[in-house]
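Every protein chain of the complex appears in place save one, which is left out.
By letter and in written order, the chains are A and B; residue numbering begins at 1 in each of them.
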Amino acid sequence: MSAAPYVVAGWLFLMGCHGLATSRNLIHAVGCLAVCQSSTYVLLLAVGYRSGATAPVFSDIAPGSRPVVDPVVQALTLTDIVIGATVTALLLSLVVQVAKRHRTVDPDELSELRG
Amino acid sequence: MTGELPVLLGLLLVAAAGTGAVLVRDPVRQSFVLSLLGLSLATLFLLLQAPDVALSQLAVGSALTPLMVLLSVRKVRRKARSERREERE
Partner (left out) sequence: MTMRLRMWVLALGGLGVAVLYVLACLNLPSFGGDRHPYGDRAVRAALARHTANTVSSVNFDQRALDTLGEESILFGSVLGTVVLLRQTRDEDRQQPEPARVAPSVRRYALFALPVTLLIGLYIVTHGQLSPGGGFQGGVVVATSLHLLYIAVDYRALERIRPLGMYEVADAAGEAAYVLVGAAALLTGWAFLGNFLPYGTFNTLSSGGTVPLLNAAIGVEVTAGVVVLLARFLDQAVEIASTDEEAEDPA
């Protein structure tokens, strides 16, 4: 049990890399990159978890009454999720431009074009 | 360790959804699997006592990213379709 989150994070990362390397469509590749990103979220939150603890929010519990999980990794993850979405948008707009200029979104055809 | 069982189930769900998102090769279908991955990640984060992160993942992963993928697919396909038509003529 104690290794399961780390295994899942590693699995997601390697699966995403596999998808990136074998993808025949750049839009699909951007989706695979999103899977790679989500592996880092799982890893970070797994590092910060504490058994039997509650969320690090003190609006409804008295401070010190219960153990809380690590808020630092949560802060890292939460900003990265929103930033990651805007970077995905930037990548997708690059794909739209590639499709306009080269009339294909297959990475293999694109490298053939360049010769 | 029975208290950790929901976390384990959430992890399995995330692993399955992530694998599916890579193996589904059609971007339109992939965007649906990505939104499923977003939902399962949000559930997992909630179980890991991270409501802030779950909220963020719910808004971004299940709505925003799949929507942008779908819009890009539509743009790219629309272009390809009109070109195929030209070739035929």
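Rule of thumb we're sticking to: a residue touches a chain if its C-beta (ideal position, glycine included) is under 8 Å from a C-beta of that chain, and two chains touch if they have at least 3 such contacts.
Just so we're clear, the structure is a prediction, and the values are computed from it rather than from any experiment.
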Those residues of chain A which, in the complete complex, touch the missing chain: 1-6, 10, 13-14, 17-18, 21-22, 46-51, 55-59, 63, 67-75, 78-83, 85-87, 89-90, 92-94, 96-97, 100
Chain not shown, touching residues in chain B: 4, 51-52, 54-56, 59-60, 63-64, 67-68, 71-72, 74-75, 78-79, 81-82, 85-86
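Convention: only the chains that are shown with their structure count from here on.
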Geometric centre distance via CA averages, chain B-chain A, whole Å: 11
Residues of chain A that touch chain B when the two form their complex: 1, 4-5, 8, 11-12, 15-16, 18-19, 23-25, 27-28, 30-32, 34-35, 38-39, 41-42, 45-46, 48-49, 51-57, 68-69, 74-75, 77-78, 81-82, 84-85, 88-89, 92-93, 95-96, 99-100, 103, 105
Residues on chain B engaged by chain A in the complex (per definition of touch): 1, 3-4, 7-8, 11-12, 14-15, 18-19, 21-23, 25-27, 30-31, 34, 37, 41, 44-45, 48-53, 56-57, 60-61, 64-65, 68-69, 72-73, 75-76, 79-80, 83
